[in-house]
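All protein chains of the complex are present and in place, except for one that has been dropped.
The block that comes next holds chain A.
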Amino acid sequence: MPQIAQIGEIYASQLFWLAIFFGLSVIVIGYGMLPKVLSTVEMRDSQIAADLKEAEAAQARADALEDGYREAMDRSRAEASRLTAEAKATAAKKTEASLKRAETSINKKLDEAAEALAAARAAAMAEIEDVAAQAAADMVGKVTPLAVDEKAARQAVAKELNHG
């Protein structure tokens, strides 16, 4: 086995050259290049973390905007329904007022008509009394020889009409 058989003659050379080449690899690779590679990775990781955070913030902003939009939407919808209700109420009030006005005028006309009717009836009544009194007096004159004066006949008719 040359590794063991040759130890005596090669160990110094092996030690020397390994010290140089491994030492160089520790210095150049380990302390020179490795930290730069690691820092690149770290930089990228922090960049990704920052980007993620930013995206999260943007998401939150978008959510807030949407909330605001929805709130505004709700508010305007409520406003619209309030306006509609108001308009409805006003319209109803107006209709009521005009209805009332129409009613009063109709009532007035009705009253006038009823009054005119009552007057006509009273006049008719009075005429009937006159005619009745005349007829009664005439009948009495024809049946009996008694002459009934107009006044008495009228009283009798009125009495009969009131009772009848």
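Here is the rule we go by: contacts are C-beta pairs under 8 Å (C-beta built on N, C-alpha and C of every residue); 3 or more make two chains touch, one makes a residue touch a chain; residues count from 1.
The rule is short, and it goes like this: contacts and distances are computed from a predicted model.
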| item | value |
| --- | --- |
| Per UniProt, the name of the complex member that is left out, chosen from "Branched-chain amino acid ABC transporter permease", "Pyruvate dehydrogenase E1 component subunit alpha", "ATP synthase subunit a" or "Paraquat-inducible protein A" | "ATP synthase subunit a" |
| Selected from A:13, A:144 or A:162 as touching the chain missing from the view | A:13 |
| Those residues of chain A which, in the complete complex, touch the missing chain | 1-4, 6-7, 9-19, 21-22, 24-26, 28-31, 33-38, 40-41, 43-44, 47 |
